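Every protein chain except one is present and positioned as in the full complex.
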Amino acid sequence: MLRFFKTTPPTALLGLFIILSVAIMGVFAPFLAPYGETEVVGAAYMPWDSVHLLGTDNLGRDMLSRVIYGARNTVGLALLTTAIAFTVGATLGIYAALKGGWVDQVVSRAVDVLMAVPPLILALMLLAIVGPSIPNMVLVIAVIYVAPVFRLARASSMNIVVLDFVQAARLRGEGNLWLISREILPNITSTLVAEFGLRFCFVFLFIAALSFLGLGIQPPTADWGSMVKENATLITFGDITPLIPAAAIAVLTIGINFVVDWMLHKASGLKD
Amino acid sequence: MSGIQKLVLRRIGLGIVTLFIVSLLIFIGVELLPSDLAQEILGQAATPETVAAFRRELGLDQPAVIRYLEWVAGVFQGDFGVSLANRRDVAELVAPRLKNTMFLAGYAAAIAVPVAVTLGILAALFRNSIFDRLANVFALSSISLPEFFVAYVLILLFAVNIPLFPSLARIDDATPFIEALYRTFLPALTLILVVIAHMMRMTRAAIINVLAEPYIEMARLKGVPRYKVILRHALPNALPPIINVVAINLAYLIVGVVVVEVVFVYPGLGQLLVDAVAKRDFPVVQAVGLFFAATYISLNILADVLSILSNPRLRAKA
Amino acid sequence: MIEKLKQDLATGTISRRTFMAGALAMGATVSSASLLVGEAHAIAPQKGGTLRIGFTQGSTSDTFDPATFNNDFMLATGYAVFNTLVELAPDGSGQPDLAESYEASADAKTWTFRLRDEATFSDGKKVTAADVIASIRHHLGENSKSAAKPLLKSIEDIKADGDNTVVFTLTEGNADFPLIFNDYHLGIRPAQADGTIDPDTMIGTGGYVVESFEAGVRAVLKRRDDYWKKGRAHIDRVEILTIADPAARMNALLTGEVDLIDRPDLKTVHMLKRNPNVKLHTQDGTLHYVMPMHSDTAPFDDNNVRLALKNAINRQEFVDKVLKGYGKVGNDQPIASSMQFYNDQLAPRAFDPEKAKYHLKQAGLDTLNVKLHTAENAFGGAVDASLLFSETAKAAGINIEVVREPADGYWSNVWLKKPFCTSYWGGRPTADLMFTTAYAAGADWNESRFNHERFNELLVKARAELDTETRRNMYFEMQQIVSDEGSTIIPAFGQYVSAMTKRVHMPEKVTQLWDLDGMRFIERWWVS
């Protein structure tokens, strides 16, 4: 354990600390938050004091509690969305690389089409069709991000499928499931993890952008993206309230990427 | 016909097929949207009677397949139809906004691409130095902030607190070029900050990736100075991924700037498309959607061709 | 008689409204009456300057076709470029505009409008009866898609009486008929040879001509030097921009990019006020928020259920939290306090869970489970309002499940279709129009499917009644009926808020319909 702290770079430790804190905040939000997520506890825009550590927001809800609950909603949803996109995208990508031929062609062309439609427009249309509920939003964003994940998974699998151990497994007569999950996936995990970090942040920002256009997570649910938006006009007056959720997003993004950089470094180190 | 030409032609052919499928998807999408233009325009003021009258006027009472085929037939004759909402020629409606979008994208790209690539090269050159780490944190922060937030902060800093630039990017045909650059500086800066990080990180990663190649060690053992090793030996071989990420970001600058358009009240295509989707103005959605898809596809083709040209082996093979 | 009234007005013994009503009731030509008002309140507007406006609304699909006008951008532009026959005065009464005068027959079924001699279109052509008829007909007939069509439903026939006079024959008497012509759809456009108007024409009789127009982006208007109306159109040049983002709109005002914005973000209005160059304009109006229940659908077919719900909503909270204090509690009836026949004797309905419970019991229920359909675009804060309602109603044993509907298509798929939803009304200039539009049995937009025999009877009678006192009594009773037996919860009336730099000036009194002086501010206000 001690050695872990000694051998891990400080940036990665910081990143891990941030991710862990946010995770704890998210999981234990109801116990950590001094007030409820949507509970109105005072006047609007109360300044920071001992009762409301970060003051109150536009409706008089406790800012600290909203930030804590926001961790749960924002991070949880972004995580879920990214996870779906990766599960589907990576499976398809590896499968296409493994099969090659017309399977690869068909899926790749379909992904080309998907990528050729601007993501925001795709989201606007899909959400308008299925209705902007949270599950729909998660699915729609996941569908949009399947495309880039597919490409990455396919490209990295291409380097793996030609290796002898995959050939060995094929010669053994292994099925696709085994080839994908046991032979190829473990070898592209680090690439996928790195992409996961970045995509996760993109999903985050995408949700925020959708909120900006009125289609994201709807009030009164606390999510960091919408909280920035809801209070954004305050920036004009030099009020730093909107900076809190924005900073939360930024800190988490940086934390995740620190960890991802470290993992990549470790992965590449093993190769040498 | 050279290989490159053949390749480009094949890719263009494939691109056209993709565009066709995209147009079909967009049409189906618009068809699936709840309500239609008549209802959206009339809004709360719609009565069944007025909606029916409006639909008749717009031709929305025709079956969907016929409307789509008519539209496709029009496009093949270079006619993108007329906007359902205001009966203006779509091409005429789109053209000035297209110009604005390209102007802003070009403006941002002209600054962002060289700066990002330079910073990426410097970060790779001074790997793990303070500069590298600072650049990394800066890059991560700038991608982690929502665009509109960056925009608001820039407005606060450079329009409200220190009134250097206008907070609205109002330009029209009559605006002189230099004046237009000045007025659109803040939106361009917002976009630059948004795209620079991604390109910078990829440039750095691509170069560092190449640095592990034996020919880099060879170059160093020939006594070539570090910066020349990077510029002459690493950069040319790191170009394909850099070209790719630049293409992705260029595409983003063209198709993904709705939010910036909204904040700076800049009349670009993004806002037009969002409005057209909201109003179910199918011909406009189609025209803009197709333009965006075409942009994406052509940038991809361009990136591929440039990648091939940057590699002597592929260049000769193609 | 006129002299007597004029004297009373000057000495303040009668309100302006009484004066107008009185004058109208006597069949006086209204033109002279409004002139009197002009004399009574001396104002000193300044000429020249430029006004730049940042509007929330405005869409790339906007056109000049009056049938499709549906947002503030086009309303303001329309009123600046075109004139209507009648305009709404600040006191809520009608005032001749393109019509020099108008008068009704005794049964209020035939109305004769005489046009002004001096009024010309911007191409120099004189306004004739043919122009008026073509412009009105644009909104009539089977093929009209105009939203103004229902307003004009009672018109049986339009005839020209010479070049200068238009005669409308109605299917039933309507004392408020002239006020319909204040509507923004009904600006007068030049007739073409075939008796129709060119829907896209920008040629109007108004004080401004269009210099440039880019839908959803901006419009530039230039003052007409030869404007026929005196004492109006002070500003030389007007630039209207669509700035949909609230923060951008606010920044534009603060950085001096625009002089006036509508709908500033209410969250930050208090901070905006601190800026020494900025002033706020709040305006009571006819805007009100509604939660209609289908009175023919269980459980809302029982008035006790409706009363229970009416008592279970916390109206003050609605005003404080949803409207951020910019509003007044409502009393479940749609007539605003600024309107002519407002019933000021109705006791405000307080939040009273006990009473709600009592009504539930009367309906034979212990608890009530209902679904309230809403969407963000039903009105700003509609979802919050519904959630708040749901919270407070619990105290009365009422479970309101808030169903959030997609904003897209809300007006076509939810409103009028779901038995309990959220909506709003920008208001109508008269009590009759308001009731006729949304409460009359069989009306297209009778969102609560309200059908009350006595109410229906009174509505028709009051419309044709020319005696003000009798009319007032009738409207008072109708407001009482709607409030007590109606099927619409009206928790609050909203205020319009706009913000402008201090160089923007307006008359002492402004029209209370819609925002910004009845959206006629361009020709009425001025800049220094």
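Read from first to last, the chains carry the letters A, B and C; within each, the first residue is number 1.
Here is the rule we go by: a residue touches a chain if its C-beta (ideal position, glycine included) is under 8 Å from a C-beta of that chain, and two chains touch if they have at least 3 such contacts.
Please note the rule applied: contacts and distances are computed from a predicted model.
Peer 1: The chain that is not shown, which UniProt protein name from "Na+/H+ antiporter subunit G", "ABC transporter", "NADH-quinone oxidoreductase subunit L" or "Cytochrome c biogenesis heme-transporting ATPase CcmA" does it carry?
Peer 2: "ABC transporter"
Peer 1: Given that one chain is not shown, what are the shown chains it touches?
Peer 2: Those shown chains that the absent chain touches are A, B.
Peer 1: Go through subunit A and note every residue touching the omitted chain.
Peer 2: Looking at subunit A, the ones touching the missing chain are residues 7, 163-165, 167-168, 170-174, 182-183, 186-187, 189, 269-270, 272.
Peer 1: Take the complete complex as the reference. Which residues in subunit B touch the chain that isn't displayed?
Peer 2: That gives, for subunit B, the contact residues 213-215, 217-225, 228, 232-233, 236-237, 310-313, 316.
Please note the rule applied: only the chains that are shown with their structure count from here on.
Peer 1: Applying the document's contact definition, name the chain pair with more C-beta pairs in contact, A-C or B-C.
Peer 2: B-C
Peer 1: Report, in whole Å, the distance between the mean C-alpha point of subunit A and the mean C-alpha point of subunit B.
Peer 2: The answer is 22 Å.
Peer 1: Quick one: subunit A and subunit C, Cα centre-to-centre, how many Å?
Peer 2: Chain centroid spacing, subunit A to subunit C, equals 47 Å.
Peer 1: Where the centres are mean C-alpha positions, what is the separation of subunit B from subunit C, in Å?
Peer 2: 42
Peer 1: What residues in subunit A touch two or more of the other chains?
Peer 2: Each of 128, 232, 235-236 in subunit A touches at least two other chains.
Peer 1: Residue numbers in subunit B touching 2 or more other chains?
Peer 2: In subunit B, 33-34, 148, 152, 155, 160, 262 touch at least two other chains.
Peer 1: In their complex, what parts of subunit B are in touch with subunit C?
Peer 2: Those in contact with subunit C are residues 33-35, 37-51, 53-54, 56-57, 83, 85-87, 93, 96, 148, 152, 155, 159-160, 163, 166-168, 170, 172, 262-265, 267, 271-272, 275-276, 278-279, 281, 284.
Peer 1: Given the complex with subunit A, which residues does subunit C contribute to the contact?
Peer 2: Touching subunit A from subunit C are residues 246-247, 250-251, 254, 265, 267-268, 271, 321, 324, 376-377, 383-384, 387, 404-409.
Peer 1: List the residues on subunit A that touch subunit C in their complex, please.
Peer 2: 38, 40, 44-45, 58-59, 127-128, 131-133, 214, 218-220, 230-237, 239
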